[in-house]
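We show some of the complex, not the whole, and keep each chain where it was.
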Amino acid sequence: MGKKKKIRTPFFETGVKNYIYGDAVLEYAQVVDKAAEKYDIDVLFISPYTDIRRIAKSTKNLIILAPYMDTLRPGRGIADVLPEAVKAAGAQGVVLNHCERPMTLNAIEKTIERANELDMLSFACADSISEAKAISQFHPDIINPEPTELIGSTEASDMSYVVETLRVIKDIFPDILVEQAAGITNGKQVYDFIMAGNDGAGSASGILLSEDPFAMVDEMIFNVKKAKKDLKN
Amino acid sequence: MGKKKKIRTPFFETGVKNYIYGDAVLEYAQVVDKAAEKYDIDVLFISPYTDIRRIAKSTKNLIILAPYMDTLRPGRGIADVLPEAVKAAGAQGVVLNHCERPMTLNAIEKTIERANELDMLSFACADSISEAKAISQFHPDIINPEPTELIGSTEASDMSYVVETLRVIKDIFPDILVEQAAGITNGKQVYDFIMAGNDGAGSASGILLSEDPFAMVDEMIFNVKKAKKDLKN
Amino acid sequence: MGKKKKIRTPFFETGVKNYIYGDAVLEYAQVVDKAAEKYDIDVLFISPYTDIRRIAKSTKNLIILAPYMDTLRPGRGIADVLPEAVKAAGAQGVVLNHCERPMTLNAIEKTIERANELDMLSFACADSISEAKAISQFHPDIINPEPTELIGSTEASDMSYVVETLRVIKDIFPDILVEQAAGITNGKQVYDFIMAGNDGAGSASGILLSEDPFAMVDEMIFNVKKAKKDLKN
């Protein structure tokens, strides 16, 4: 089966949600792949099911995540997303409990178990500090806490929340990687979040709805690199 | 957008559910593709999301169906199956209301509308004669009625049910294609169902759980061809 | 078990959704009960689960419907709504497939079967003409078609839709009762819908959001009676 992919920190994460589809997804993935290579930064890429295999074949530096998977085992079942199938297609991990695809507590636990069984990374989302603490108990590899409390708040209070989520998660399992992705729309935010101690930063809407998505993703990954250097010094 | 794929009758339908995954899916699809060419028969192939594009690229005679799709439009939404994405990957149609993925009445209607909008075939499943009549109202392209009443019944009573489902569906819209797939495990059944007036026959479990799946799928498609000839004479 | 309640037409239907709760529900039900008696009109009353028994005990002229029920049988299962339990509490029927509680095709069929088994009335909702035709196949006792096509349309085109839904349903099973409830906010509409051939009319939001709900429900039931008389002459 091989081993679970080791992520070098700080990392970047992006995806396409359903903003684009077909060849545009591949084109975007290839641009991200080049920036990942250029700055020597690990990038997680959340891909629609249909595009996982092609992106895996056509890129070299991306850690591809499926946007969800079921926990069934090979056998019957139509339209279910079989963990073995997304892994065979090239996914090295899976997203869990995205606010647009909430999961039951039990399914979260079972999906992390299945991911571990297949040496796949588990990337869990949480909507509040309590949710982040709850989900930490299952020891996923990465947590993306996007506190709904943040929405509408000032930059300053944002950062105190960020620091708090970071603290409570690391307090439970220090090796869980923490990524911030809430409302990131420029490279400066990426830099600031990583300097504040986060293991990664991510953006999908912030890039794809920007004026020049290809330039924006380059800017963001550049800032991951910049923060990495500044943290070393 | 092009036009909706025209299916030549009698046709055959198969898929892999979750019995196999990865390269085994491609290998099976290629065997089916060859049999489709050899007997000059249209074959519908239900593919896991992750394998649609590769099968579309690597085969010539299959009409690929996604096992399900959502009805959202391009934009936000993670883990949803975007119709435009499955079409761009190579799917020419979509399965609806499979008993392992039941859908609400409203979602059935909306999914058929989305399929029509994208010139995709709609392949709807029904669990009883009443369900077959109900689902016919939305005018899908193909209906696969698998009456639970059939289970455990004798061959003779089976055929009377088959004839009844055929009649009630064609009575509502004569151009809906009717496929029988319940419990088909050999070529003789395929032949008999088509001789009884059905537009197609299908099998997934019956093939993949057989001793020699590649031989079995050839046998079944051969029987579609045989019935086609005998119907002409 | 007794027999399924026979509804005298034209009838009226109302309920409280979640606009009010507790004693206010009983108070409203008693006002409706009095109007039902005063005008000698059958009134269907959709009650929250918690209030079914008390309303059944405290009123004489209402035909109480549960807003939904599951199809499980007595045994395990927590939080499921057992058909036998809602019937024992006093419900004489059940609502199916309300647009705020959509059901799968299969659940619609099974729920109507369970209702028939317990001599409970089945009151099914449909969102379009195709849905009304589809749901008619299962032969529920009453259909409430609320075409989304209606929304925003003119009064004149409204009535042509109403007549069309009425025609397609009666065409499938003439004994299905058809009720109109979409956007009814005054007695005049109740009168017009019944004069147009509908078996019943209903309103919940239109009454509870009106200035004087008790006066409004009296006005509407008065208009059912008025239409009944005018239809006789």
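Letters are used for the chains, namely A, B and C, taken in the order the chains are written, and counting of residues starts over at 1 for each.
Here is the rule we go by: contacts are C-beta pairs under 8 Å (C-beta built on N, C-alpha and C of every residue); 3 or more make two chains touch, one makes a residue touch a chain.
Source: prediction; values computed, not measured.
Participant: For validation: placed chains = 3, all identical. Expected total copies in the complex?
Facilitator: Total copy number for the complex in this file: 4.
Everything below uses one rule, namely that only the chains that are shown with their structure count from here on.
Participant: Under the touch criterion given at the top, what is the topological distance in steps from chain A to chain C?
Facilitator: Between chain A and chain C, the shortest chain-hopping route counts 2.
Participant: Answer with same or different: of all residue numbers used at the interface between chain A and chain B, are over half used by both copies?
Facilitator: same
Participant: If you average the Cα atoms of chain A and of chain C to get two centres, how far apart are those centres in Å?
Facilitator: It comes to 48 Å between the two C-alpha centres.
Participant: On a C-alpha centroid basis, what's the spacing between chain B and chain C, in Å?
Facilitator: Chain B and chain C have C-alpha centres separated by 38 Å.
Participant: On a C-alpha centroid basis, what's the spacing between chain A and chain B, in Å?
Facilitator: Their C-alpha centroids are separated by 36 Å.
Participant: Please output the residue numbers of chain A that touch at least 2 other chains, ranges allowed.
Facilitator: None at all.
Participant: Under the definition above, what is the set of chain B residues touching chain A in their complex?
Facilitator: Touch residues, chain B against chain A: 15, 17-23, 25, 46, 48-54, 67-68, 72, 74-82, 84-86, 88-89, 95, 98, 100-101, 205.
Participant: With touch defined as at the start, can you tell me which chain C residues reach chain B in the complex?
Facilitator: The contact residues of chain C facing chain B are 97, 99, 102-109, 126-128, 130-131, 133-135, 137-138.
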